[in-house]
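What you see is the complex with one protein chain gone and the rest in place.
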Amino acid sequence: MALTFKRWFAIAIVACAVITLAARSRTASARRVDAVSWFTVANQPRLSSSRTFFELERAIMRARVLQRRDSILPLLRGTSAAPELRIGADIPAPLRAQLERAVARQWALTVGSPPGDVRVAILAVLDTAPLPYGIGRGGVYARIARHFIMLPSSTDQRTCLVVVRFISLATTREMNEWRKNTFKRILGPCAFYAAFGKPGVAIETWLRGRRYDLTYNASWNESSVAFAHSADDVLESTTFGIGLPFDAVACMAGDRTRCASIVTDTTPLNAFYTPRTPMSPDLITPDDLWGAGFALSNQWFLSDLVHDRGREKFARFWTSPSPLESAFRSEMGESLGDWVHAWTTARYGSTHVGPAPGWVSAIVALSMAAAAVLGMVWFAGRRQVI
Amino acid sequence: MSERCWLAIGAAVYLSMARPAIARAQSTANAMARAQSTAQALANVDSLAAVYSAALAAEAEAATASARKLPGDTIRVGALLILTDARLRDITRRAAANAWGVLDKMFGSTARVLASERFVIRLEVPAPKNTMIPPPWVVAPATLPQQIELTHLSGGGISNVYRTPASNESLLADALSRRAAELIVPTLDTALVAWLGDASSAWTLAHMDREDVYRSLALSPSPAALDCLGGAITACRAVLALDDISDVVGTWYVSPESRRRIVQTMQSRIRLGPASLRFDACVSGRAASVCDSILRSLPREAIAPPLPSSARADFMYFAIGRGGAESFPRLNASSGSMSRRFATAAGMPTDSVVSSWRSQVIAAAPPPITMPTRTAWMALAWAILLGVVATRSSRWR
Partner (left out) sequence: MFRQIFLTQWKWTRAPLLIALLAAFSIPLVSLSRDMSYTQPIWDARDLLDRVRSTGVAYSALAAALGLVLGLSAWAADHRGAHVYALSLPIARWRYALYRLGAGALLLFLPVIALWLSALIATHVIVIPTGLHAYPNALGLRFLLAAIVAYTMFFAVASGTTRAAAIVLGCIGVALTTMILLADTAIGRSLIDWAAQALFAWPGIFGVFTGRWMLIDV
């Protein structure tokens, strides 16, 4: 049976229809399987004990930190001129000295002479008390050290309080890692409050919505180090760059309309890592941030802004009563999106998205094809058959 | 003076007198708000605890009483205490004996810390999802006879579970010794752990493959490793990091080519973002100064050592073997440079230990590749066969 055009066409149409139907039916069965896959477990109405355990641990931790706050606030005598350290008597001298050096160093490098309306206090305690309700120290509570930050709105309106809590003082690898990661940024948002005072209402609302993640690394004496991956490396990674929001990728690809939302978006960036019950709007736990944010570079965002634009300009922006974007534009002279674009591409480089080939690639390919055709035509004209 | 002026003065006087009272009132309000938030947090703890208890009780009830029972047989080998059931008694005993042999030889009396731990070895059972019921979790062991499960009871926390094919004694022994080493390593001296690395596999290599150590020395990018093979004991000490080295780059990677190679091996960590240009200039462009600047910019711990930790583990194992009984506890308890500590552990000068180790490594060099006679005959037979076929072929068309 010859494959006439009509038959060819009929076969093509029928086969395409079959392929479409097959793809759709596969979709339907896959959806039923997905309904019980792991990422929907968190939405089950009945809470499992492990999930509740996690929440309970966090609630206990939060209550204990708040109790520490209530007990220490009446005892503080310091002013905003220097940070006040209250270190528990059971903290050994070497660790105490390291802590003091870390605070003094960050203070000197960033805050310098503060404007005077926010004071900073650091409380370091050893917490070995057993947990209530007979629960063991598992998951998050088992970390050897954590630090919490309470902003003035959750203390006495003029104190930014850093609580450092150790559950053990053993010199283990975990402790060394924690010290290495935390000491250089121990003051976190408190450094911003001490150096620039309380932020304007709109700025504070914005920061609070993001759990102050853009202020975790206050080190504007230097620009942030180059980040872990270039944009193309991130996009080619097997998990499509966990931590990079799509807006960030689009921004690096040149879509400036999506740049500002990288820093203004207040929805949880990664639902998997975000606890169901946040600790408290103003009780910040920088140690919890791993896994969220745009590949962790968000921690340096405001610090880099201070480094780039200088303290005076930033101070005006920080305390501006205007809405975020207009405050940024009026003080920095450009839109927030433009600055985010420049900042992001400086760190990750640029990339492009979508399947369209680059202009150069397309021109090279077409030139090559044209050259092949010309060569073929020239060869055909000279052809001789013997 | 007008009435308005009097009013203004009156108001100012009132405010100046009342300011401390206002501040006090504000402070009291703040304190009350704080106390309220703390009280709310405590109430939240109580309500969550009630939910947690209810969830735990429901899940515990869901698991059958018989399923939660621990295996009845107890096996004690050295400091290892293992709960198992009757069907696995023999394999568990043999695996435990092997594992304890490795642990005792490696750690000596330090392994006694395991006496306070309990291990459970049983046929694998599926764990209920999302539960905090303490392991081991059990549902009808007979339904899954293919795998053996090894767990460790640790006060209710989540415990790692190893699974090995049933009846594979050596894998079970390996899993047991690794798990035990994971429990011992945190109790060891941190400097020693940092020298070797905290991967439990490095601590429990039952059969050190010295041929691999030879290969890592011979193929190391570091010229010092080749010097070590050539007989320079100082170079061996350097590549094993036995002494405190102030300039690791200058000591380990003295030649420009070795620096280029070590930068190349660190590609995944260095060739990132803007730094990739410098990486390419060093590796592809062979710019020695760029390689140097890359290496100098890295912290000391980021410079890849010339030998893998398995080679250091081999050396440690060798030194402990020389020192006789209790040499590991001596190594662990000693202080100072690693060189001095190994001398203490082995009971002889470090150079002697290093020299003997080097001789052993060289003795384990892989034999040169030779062609077996059978292969030679086979090649000849094929050649003859193909030749015959070729002569029988028809003419080319």
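Per-chain residue numbering starts at 1, and chain names A and B are given in the order in which the chains are listed.
Note that a contact is a pair of C-beta atoms (placed from the backbone, for glycine too) under 8 Å apart; a residue touches a chain by one contact, two chains touch by 3 or more.
None of these values were measured; they are calculated from a predicted model.
Contacts of the undisplayed chain with the visible chains, over the whole complex, involve A. Set against the missing chain, the residues A:Gly116, A:Gly333 or A:Gly375 yield one that touches it, A:Gly375.
Summarising the interface, subunit A meets the missing chain with residues 3, 5, 8, 11-12, 15-16, 19-20, 23-24, 26-28, 30-31, 34, 39-40, 43, 235, 238-240, 242, 245-247, 249-250, 253, 269-272, 353-358, 360-362, 364-366, 368-370, 372-373, 375-381, 383, 385.
Operating definition for what follows: only the chains that are shown with their structure count from here on.
Put simply, the C-alpha centre of subunit A and that of subunit B have 28 angstrom between them. By the touch rule above, subunit B contacts subunit A in their complex via residues 26-27, 30-31, 34-35, 37-38, 41-42, 44-45, 48-49, 51-53, 55-56, 59, 129-133, 155-158, 186, 190, 193-194, 198, 272-276. Those residues of subunit A whose C-beta lies close enough to touch subunit B in the complex are 41, 46-53, 55-56, 59-60, 62-63, 66-67, 69-70, 73, 132-133, 135-139, 142, 154-157, 171-173, 176, 226-230, 233, 280, 347-349.
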